[in-house]
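Here the structure is laid out as structure tokens; the discussion comes afterwards.
Only a single protein chain was left out; the remaining protein chains are all shown in position.
Note that the chains take the letters A, B and C in the order they are written out, and that residue 1 is the start of every chain.
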Amino acid sequence: MAGTLRVGMVGYAFMGAAHAHAWRTAPRFFDLPLRPELTAVCGRSAAEVRAAAARQGWSDTETDWKRLVERDDIDLIDICTPGDSHAEIALAALAAGKHVLCEKPLANTVAEAEAMAAAAQQARAAHGARAAVGFNYRRVPAVSLARQLVAEGRLGRIRHVRAQYLQDWLVDPEAPVTWRLRAERAGSGSLGDLGAHAVDLAQFLTGEPITGVSAVLETFVPERPDPAGGHRPVTVDDAAAFTARFGGGALGVFEATRFATGRKNALRIEVDGELGALVFDLESLNELGFYDRAESSRTAGFRRVLATEPEHPYAAAWWPAGHVLGYEHTFTHQVKDLVEAIAAGADPTPSFAEGLRVQRVLDAVAVSARTASVWTAVTD
Amino acid sequence: MAGTLRVGMVGYAFMGAAHAHAWRTAPRFFDLPLRPELTAVCGRSAAEVRAAAARQGWSDTETDWKRLVERDDIDLIDICTPGDSHAEIALAALAAGKHVLCEKPLANTVAEAEAMAAAAQQARAAHGARAAVGFNYRRVPAVSLARQLVAEGRLGRIRHVRAQYLQDWLVDPEAPVTWRLRAERAGSGSLGDLGAHAVDLAQFLTGEPITGVSAVLETFVPERPDPAGGHRPVTVDDAAAFTARFGGGALGVFEATRFATGRKNALRIEVDGELGALVFDLESLNELGFYDRAESSRTAGFRRVLATEPEHPYAAAWWPAGHVLGYEHTFTHQVKDLVEAIAAGADPTPSFAEGLRVQRVLDAVAVSARTASVWTAVTD
Amino acid sequence: MAGTLRVGMVGYAFMGAAHAHAWRTAPRFFDLPLRPELTAVCGRSAAEVRAAAARQGWSDTETDWKRLVERDDIDLIDICTPGDSHAEIALAALAAGKHVLCEKPLANTVAEAEAMAAAAQQARAAHGARAAVGFNYRRVPAVSLARQLVAEGRLGRIRHVRAQYLQDWLVDPEAPVTWRLRAERAGSGSLGDLGAHAVDLAQFLTGEPITGVSAVLETFVPERPDPAGGHRPVTVDDAAAFTARFGGGALGVFEATRFATGRKNALRIEVDGELGALVFDLESLNELGFYDRAESSRTAGFRRVLATEPEHPYAAAWWPAGHVLGYEHTFTHQVKDLVEAIAAGADPTPSFAEGLRVQRVLDAVAVSARTASVWTAVTD
Partner (left out) sequence: MAGTLRVGMVGYAFMGAAHAHAWRTAPRFFDLPLRPELTAVCGRSAAEVRAAAARQGWSDTETDWKRLVERDDIDLIDICTPGDSHAEIALAALAAGKHVLCEKPLANTVAEAEAMAAAAQQARAAHGARAAVGFNYRRVPAVSLARQLVAEGRLGRIRHVRAQYLQDWLVDPEAPVTWRLRAERAGSGSLGDLGAHAVDLAQFLTGEPITGVSAVLETFVPERPDPAGGHRPVTVDDAAAFTARFGGGALGVFEATRFATGRKNALRIEVDGELGALVFDLESLNELGFYDRAESSRTAGFRRVLATEPEHPYAAAWWPAGHVLGYEHTFTHQVKDLVEAIAAGADPTPSFAEGLRVQRVLDAVAVSARTASVWTAVTD
């Protein structure tokens, strides 16, 4: 069916709502080579998924993701479920020749992620299917601009990366246990949920892999109220902290936590290079801080670039300069880039291999934390 | 046709794109009592309006707004044209019993605005038609929160308002003449385009009318290149500055300009009261600065409230705390509030009467600027 | 007495303490051509002035400023009294051939200021005496740097100045009456105390005179508790607001107030030019904001220049880069510049003529405010 890209989505909660908005919106603002169709959405409860479909604009519903994957009228499977089901769904979808967009983290374990990356490579060779992992923050215009500046050499050799993803929704010890606090569903806590973004951004921005880490993990509140009654253990980390080295010799310091009082969604990253430096904070996502050592020290200083100029990535499709974008635009940009890659027969980024790379770093963090923080190489 | 609100929009450029997005998006995130339908869009060029309709999601097109207004299958006319046509379209639409949403400024002259406000009152009595003017910035969550705090008395008696709407797209003297720089189309320059927003926000936030002004207007670059060749006079103001007094005794200082180098869309407003103070800047639209004198001076300070908490206006419909919104959300919130008012048989805000109030202030500014800045009362 | 500059100071309170610190400290950090000696300080109460002399490091005391002015062992009279006594003391000192440093505002009236400026010119011709007025904020390194950038043409033609001097110490209506709230002592309220600084900085930074104004003055709380019992009228302005034009065509907006809740000492000034823009706030006095239009709009933005580099005015004499300065350094820099000018037989700045220029602007503001804000030229 030339000219369209028929999408089936699994999961319709927070992430699903964001993805659906992006599938609807991208063709309204970007000239896409394929027109996305919101063909079907899948969820376990028939009533709830029907309500979600109506609200989000899906034409049809399924209650079994296997049925969704088998449908002939679907070209792409968009996986918005918790991490424990990513591998199974993605493998099936790729085997069925579907393109796949999978939410981050790619999987809960390295073994799963390896299987997914291998499957992606096979599906590409066999069917031309494309697979991408949803590190949407790469598509913040200010972040894309930051990557461009590094790639152009404006920072020179990178010396330091400090990255934190800070939230505070667990700071109250009476906040209840949810699936996000159970290892069997979420894999890990702050590490996979927040740390994964920080690791991906750090590798994306520098263009360098993290080669080793030394880490600590912490669960400050070991058990919490169970909404079903009583208390239940928290089996994931509340916070993660680690030092790291990058392929080019830079030193990294990372932190991910749900206990950073007053920080709501502060994914902050600073990159210091021999020729310049960058600062970004997701809570002010339209702004990029840039220090240029080429400037005379008399007038040098961190400048606040409002990344809404027509020259800035994605910005020309939206509003005049100074009219700011929000969180959900990152998903719309992700759809744009993915659809363009699929139409061009090119590999979308980040690939499953890149998602696996992040997973290996997270795994090394967990290993180091279990073994007295000893330096742990990230294997490829 | 119970349960729907059929919309016809006039104009499809920058403002039209923003409105169309809002009509499409509001029902996806808010439980609206009426479902908006994008019935038809109107523009002079048949080819262009068809392209816009496809891109923006309108079911049908018209090339004559009078045809649009006459259509039986339309409940609301959304006016997104330059100011010189607002009055004619709005009057016709109201006479036809349609609801009207009219972009700001309400009109180019007080006389037009008076006619529109009168027509709105008549149409409401005659047909139950509702009319609102599109001061969308009232619907920034941080701004709505600011209004709540003032209304709750958290600022006490208001002493000062300083409001600036700063842009810089005319700072280059070689920027060309467009309709926005011609009085016969735009009515005024920075005053009506930018100053109108500042005046509306100031009156909205304080809950007090501006009662008098003393003003200067300036055209720094009196003629500019005409894209059609040669040069052409600029017949509107490049910048406006005025002092003002509010009904409750507060002192106001206003500025609107397209020559504020480095400011892209900086609608900044500070409100100082006996008990507290507020600061807002549209370039950081998710943030509200709040100083609370009730706090001990030992720990008092302007706090940066990130207006993305579930308790904040509109925010619960979107994403978790800390996930920021953008410019276009203001239009989506405008649609939500307008649809709810229409469904409830209530008056949406800001009304045409409020739009007229802004127009009277702008008129007093123009009068004062023409008469040696002499203090000029705003008449009701 | 070769090599020294013997100083006699009148007044030893807040301003006196700041000046004394500067006289003591300047020779410790700068290589001065003349060594200041703190010869004598004058105050009405013998006991209090003796205590102040001991605390501040003065060798001797006087209780009558006329005695101080007559002393042969004094080369410079430093006037730190309220504005109503500036003229009388300065005229006597100049007549006696002393150099004079006079706190701002130069005087309480234009007539006094004219007499002082004339006397300064005569004393210079007759005795080589030098006179300067204490607009110390010109000596903030960030402000001096700002002036350099404007003078070098980095801003191009100036279009806008917005300047506010915001404090909040009168926001409580129960704050008592002091001499600062009585016209007979202070001349005016916020206008002369705060507005004078804003006007001087605006003219200094732009290098352009203010040629006309349109103004409002306001006394929000017309009477206040008298520490001596009962209530007493406030006879000066609580706040001043005015628009202005500069010699080069720029538009100015000014505000001075003691009712800006939460602002403690916020002298804020923005200068927008065709090629760049500057931002300064005295509450963050080590920082200068600078926007350079020569930069590509892709990487342009307001940069925060920390004015502590060796290249920055005054900074090399102090600490390594990044080690910030404070309020009192402005007085130390003032002493440095004054001593250097005196030793070189050059005119220190700002001169009494410049102080008179500020006074004329303040006078035009008062006139305009009394006459329905009508545009009022500043006469020379």
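Convention: a residue touches a chain if its C-beta (ideal position, glycine included) is under 8 Å from a C-beta of that chain, and two chains touch if they have at least 3 such contacts.
None of these values were measured; they are calculated from a predicted model.
Engineer: Please work out which displayed chains the absent chain touches and list them by label.
Structural biologist: A, B, C
Engineer: Sort through A:Y291, A:W318, A:F331 or A:F352 and give me the one touching the missing partner chain.
Structural biologist: Answering carefully, the residue with contact to the hidden chain is A:Y291.
Engineer: Which one touches the absent chain: A:A111, A:A151 or A:V374?
Structural biologist: A:V374
Engineer: Tell me where the left-out chain touches chain B, residue by residue.
Structural biologist: Spelled out for chain B, the touching residues are 145, 149, 288, 290, 292, 296-306, 309, 311-312, 321.
Engineer: Contacts of chain A with the missing chain: which residues?
Structural biologist: These residues touch the chain not displayed: 155, 159-160, 162, 164, 168, 171-173, 214-216, 218, 220, 239, 241-243, 245, 249, 251-253, 255, 257, 259-263, 272-277, 291, 293, 300-302, 372-375.
Engineer: Residue-wise, where is chain C in contact with the chain that is not depicted?
Structural biologist: On the side of chain C, residues 14, 18, 20-21, 24-25, 28, 55-57, 167, 169, 263-266, 282-286, 306, 308-309, 318-329 touch the unshown chain.
Please note the rule applied: only the chains that are shown with their structure count from here on.
Engineer: Please identify the chain with the largest separation between its CA centroid and the CA centroid of chain A.
Structural biologist: C
Engineer: Specify, for the interface formed by the sequence copies chain A and chain B, whether it is same or different in terms of residue numbers shared by both sides, with half as the dividing line.
Structural biologist: same
Engineer: If I average the Cα coordinates per chain and compare with the overall Cα mean, which chain comes out closest?
Structural biologist: B
Engineer: Could you please state the distance in Å, as a whole number, between where the Cα atoms of chain B are centred and where those of chain C are centred?
Structural biologist: Chain centres of chain B and chain C, defined by C-alpha means, are spaced 41 Å apart.
Engineer: Compute the distance, rounded to whole Å, between the mean C-alpha positions of chain A and chain C.
Structural biologist: 54
Engineer: Counting only residues that touch at least two other chains, what does the list for chain C look like?
Structural biologist: Those would be 300-302.
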